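Yeah, one chain of the complex is gone here, protein chain that is, but the others are all in their spots.
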């Protein structure tokens, strides 16, 4: 796996199997695949330290949704919203008195890094309404608050520190962290969404969150949702590219459109998971 | 002062004098005016509770910079940068080992409310570099970190709570809070910058920060910098406009340009104040 | 009608009736109202010079759609899309070999003036595909091309001149021109869409198109679609505001959201009118 950077457990698994020739299975890694209506769902469970080391990922569950037609098909978009909602509900016990903090990571001024901030702008936040005018809200609307903490280079503060500070004050039962990812395979860029219950790993994403974000450093379960929007230039380049010289990224020409559509799918997946009596149409009325 | 909303102490003072006919002076309010090169500087000191009540503003110093040509003249822009830097240094003792947290208030998606977030994007933040690679920085570069916490309606969290949480963790010696303001007089919109050492008052700005932000609730001195970008429709309207019906604002047609230019002046004023060995040209190299 | 500026025929009609006391009807003006599901449709026909003079509008048909819930309700949005499509088809004979030029007027950098450019970005343009790969397209997909010509202040060219030049070269059978309008009544801002077969009148809109745009100066029928996004400050102000001093506008605080939602309704109304075999869901797949 030298020189190949991927934030996707499913890719790390494939690369790992390729390196260990003949190995049909790695101890500590269980995976399964299902597919329906042009959408594939791959589940990778890393169950022990050996699996964690082999894949370079934390112990836990990684669900990968492959939806090549996400940006073209409303049908696929709607299914992806519902799959995201189901997976979140499967990983966390959302009750109507729960409070969830959604964190949109990344730099809004670098388009391929703007997935997290774009998702945050499309959420149906309710925490302030529940505190003051909760009778305005129907049943099964849980508490949601959201921040886009920015990136180290523009805030001067470790992103994890901002999130920990807000978490201590607001006291959510769950954090959902959304970030753009890097993939190794071009075909995964803009088509794959990964959901895991292990949080954000150090150094993931376009913008490099140095400390990571997980239950250990926040005290709260962290579900991470991400989509690869770039391949590191070093992954595909024929020649060695010194990072100082040119911090390059490889992305798709339609990345603005991709971010808009994918962030809508992720945001509405989260909205559906947290507000269980609402339909997709309901949440779209509020947030687009 | 019924029905007239202003965040400017200088306007509150004028309105207050008008209401108290014959009154040449109000107990607890001292003001002075100077002017040079087309830029006026008005200082209003509110020295006691009587003055505070008369003007509806907290006890403290309010400096108003009137620069009608700010958006047209580079000369005026440069002078305003230097005046802002001088006033900040006059209000706070900036040393090279100080840490300042700059807070950009307001909603970046409502143009006239985007002054604070735009300023934050133009700052020379140094806190993370000082912590890890301080030898990269020259002398007299103080520590600067910055956040744009968002607004209650999109985060679900009281803005003051986010700032207090980050303040407790980062432990700055000074907060500088930047926000768009409302004025009563059309001629002040986009031409006047107010700097005060009293923090942000509850309900100021376009986006209504409900709790305010001051030394009392943060434990740290708060310098507030603002520019009126709107007049409340109720201030100028012939007819009563119910707020629920239409939350209107009156602003200038060139408000996008105004925000760009004014935020550059405020940001570089802050940059000069906090990095005392740098020239305006130096800071412009980094942040535009 | 002194000092009250409105681009809406329906408002001009009301104001005109108010001024001519006792007059229940004006010669040369016929109007009718219908309402269903919270959406009102008012038709004003100006049939002769007397009506034209009384209302200050050209002879022709003006349809006003009143949809106060457009920005909150997907039901209303869908109905408005279909009403716009029906009205366009009623005013012009769209065939699958027609070519329509859609013109997005206004300044994209002034939010309340960006309706036209935002609509243009959401159109399903087909002219280039029909010319080169027409077998890719299904039946009843007519030819659509689109430009956003900019405004005089940033191009240095009369907007009408750019449109006439492109019209001569591309030779459409129909022009649909979209622009932001000014209203007299606060309640119409962001809630009313006007469609007329008379083109754009000189001086309409936020950005002032000086020559107007109509069949006479383009040689092609011009359907104009607009939504009031501002009230002129002079319309509501208690005091006289000199335009040189402060070119103010009164708009709603949520104008960014309004432009996004209204431009989607107008764009998809146009898409449905011009591509008659497509459903709203079909066009949303392509353009959002």
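As written, the chain order gives the labels A, B and C, with residue 1 at the start of each chain.
Just so it is clear, contacts are C-beta pairs under 8 Å (C-beta built on N, C-alpha and C of every residue); 3 or more make two chains touch, one makes a residue touch a chain.
Computed from a predicted model, the values in this text were never measured in an experiment.
S.K.: For the chain that's not shown, point to the residue among C:29, C:92, C:144 or C:265 touching it.
M.R.: Counting the whole complex, the residue in contact with the absent chain is C:144.
S.K.: Which of A:15, A:101, A:145 or A:189 sits in contact with the chain that's absent?
M.R.: Missing-chain contact among the listed residues: A:189.
S.K.: Pick out which of A:214, A:251 or A:268 touches the chain that's been left out of the picture.
M.R.: Of the listed residues, the one touching the omitted chain is A:251.
S.K.: In the complete assembly, which of C:25, C:48, C:93 or C:155 touches the absent chain?
M.R.: Of the candidates C:25, C:48, C:93 or C:155, C:155 is in touch with the missing chain.
S.K.: By the contact criterion defined above, which parts of chain B meet the unshown chain? Give residue numbers in ascending order.
M.R.: Touch with the absent chain occurs at residues 72-74, 260-261, 281, 284-285, 288.
S.K.: Residues on chain C that touch the omitted chain in the whole complex?
M.R.: Touching the missing chain: residues 109, 120-121, 125-129, 143-150, 152-158, 161-162, 164-166, 168-170.
S.K.: For chain A, enumerate the residues touching the unshown chain of the complex.
M.R.: On the chain A side, contact with the omitted chain comes from 109-111, 186-187, 189, 206, 231, 233, 236-239, 241, 245-256.
Criterion: only the chains that are shown with their structure count from here on.
S.K.: List the interface residue numbers of chain A and of chain C, divide the shared ones by all numbers used, and answer same when the ratio is over half, different when under half.
M.R.: The interface of chain A with chain C is built from mostly shared positions.
S.K.: So chain A and chain B are the same sequence; what rotation in degrees superposes their CA atoms, nearest 5?
M.R.: That rotation is 180 degrees, given to the nearest 5.
S.K.: Centre-to-centre on C-alpha atoms, which chain is most distant from chain B?
M.R.: C
S.K.: For chain A and chain C, what's the span in angstrom between their mean Cα positions?
M.R.: Whole-Å distance between the two chain centres: 41.
S.K.: Distance from the CA centroid of chain A to that of chain B, rounded to the nearest Å?
M.R.: Here chain A and chain B have centroids separated by 36 Å.
S.K.: Could you say which residues in chain B touch two or more other chains, in rising order?
M.R.: Expected reply: 109.
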